[in-house]
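I'd like to ask some things about the structure below.
Removed: one protein chain of the complex. Kept in place: all other protein chains.
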Amino acid sequence: MDIELYYDKIYRYIFFKVNNRTLAEDLTQETFLRFLGAECEQPERFLYTIARNLCIDEYRRIKPLSTEDEEALAVSCEFENTLVNSLTVRKALESLNPDDRDMLILRYVNSEPIQDIARFYDMSRFAVYRRIKEAGNRLKKLLEGGN
Amino acid sequence: MMKDKDLKIILTEYAGNPGHLKKDTFIRSVTKDAGKEHVSTFKMIAVQAGYIRVYVWLISIAVACLPLFGADMFRFAILDVVADLMPFVAGVGIIEAMRARMYDMTELESVTLLSGKGVFYARMILIGVVQFALIPVSAVLMAFADTGSVIDHCVKLVLPYCITAIICLIVERTRFGRENVLVCLAVAGAVFAIRQSLVSFARYDPGSLTLTIAAAVLIIVQIFEFYKTVRTVGTGEVEWN
Partner (left out) sequence: MELKASGLTKQYGSKTAVDNMSFEIGKGVTGLLGANGAGKTTLIRMMCGILTPTSGEIEYDGYRVESEEYRNILGYLPQDFGYYPEFTGMDFLKYFCALKGIDKKAANTRCEELLELVGLKDMGKVKVKKYSGGMKQRLGIAQAIINRPEVLILDEPTAGLDPKERVRFRSLIEELGKVSVVVLSTHIVSDIEHIADRIIMMKSGHIIWQGSWKEEQGSLEEFYLKEFE
């Protein structure tokens, strides 16, 4: 079943877009519910497309997170082993261009091949590679500086 | 500068895992609606194929191919040598099919979709079919060294194989057999000894027609006993607790 395989990936992809666990979980499940009705040859790409569209709808519907949510978030994802504080990570991620950030997540967190990411964004492999590399370096610098 | 791997760890940890209960309930509801397909015999066999140890195949093939390199060494006795080894081939096959019992896995296997019966069924069919298929191969190889007909050779190999397998399958249904899987090797040894005294020393030969009929009957009995044994797997009347 594709769900077992992609559930966590889709969840993470959405989480970095909406920055809220519960919402990310709900949207993940919604993604799969929409996906199940359809037949397609490249399930992975289709799932990411549905997820992206759902997130866009969500942006239109809601206002940005309030400070209250922000505090709750900071508490809820305290790290066990890393030295980097979750708020630093969040601020660093927010400073990236959203597309760069999405590509970075697809590559680093979901380990998707560059080739697939390039096809998904309709860009050349080289361009994708360069953008991810740059975004990665920038993020690393921000995270190290935040220590 | 931070390594890519570290960045990956930080980001993955930041995202965390989706709550497993919510995930459980969701996947459960979705897959239940879709309905899990019935596991076909073919699928069961395919799954089990990867879990049969190589040595079983090696022994089966080595015995079957003995005429290739042993024909010169044993001269005309090659048929007897291979026939003498057949009980052990059968015994090893059944031990492998029953492996779950030896390692206390039957109960765990029983509550899966395949079920303990399915596991034994698939393993036994796979091993049995391969071992049976190797008998004519061996008989053909022998025909190059020997004068007898291929069918006669097949029959003389099938007899010790089936007799051992049938006795093992029956023994496996008893409590003693269940608790001592290696009893199959003792059965093989006994069949070997009886064959030795009957055929090699007493030169007992009732003629090929009788033997062929006997072989055909034994094959049917073996299939029957196989199904009877399958039914008992995983439903053992385990001791009081």
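Order of writing sets the chain letters: A and B. Residues in each chain are counted from 1.
The definition used in the following text is that contacts are C-beta pairs under 8 Å (C-beta built on N, C-alpha and C of every residue); 3 or more make two chains touch, one makes a residue touch a chain.
Small disclaimer: the values here were computed from a predicted structure and weren't measured.
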item	value
Touch criterion as defined above, residue of B:Leu58, B:Leu108, B:Ile151 or B:Ile213 at the omitted chain	B:Leu108
Residues belonging to subunit B that touch the chain removed from view	17, 20-21, 24-25, 27-28, 32, 36-39, 47, 51, 99, 103-105, 107-116, 119, 234-235, 237-238, 240-241
Residue numbers in subunit A that touch the chain omitted from display	1-5, 8
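In this text, only the chains that are shown with their structure count from here on.
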item	value
Computed distance of Cα centres, subunit B from subunit A, in Å	50
Contacting residues of subunit B [partner subunit A, same complex]	1-2, 4, 7-19, 22-23, 26-27, 30-31, 34
Complex contacts: residues of subunit A adjacent to subunit B	1, 3-4, 7-8, 11-12, 15-16, 21, 24-25, 28-29, 32-33, 36, 77, 79-82, 84, 86, 89-90, 105, 108-109, 136-137, 139-141, 143-144
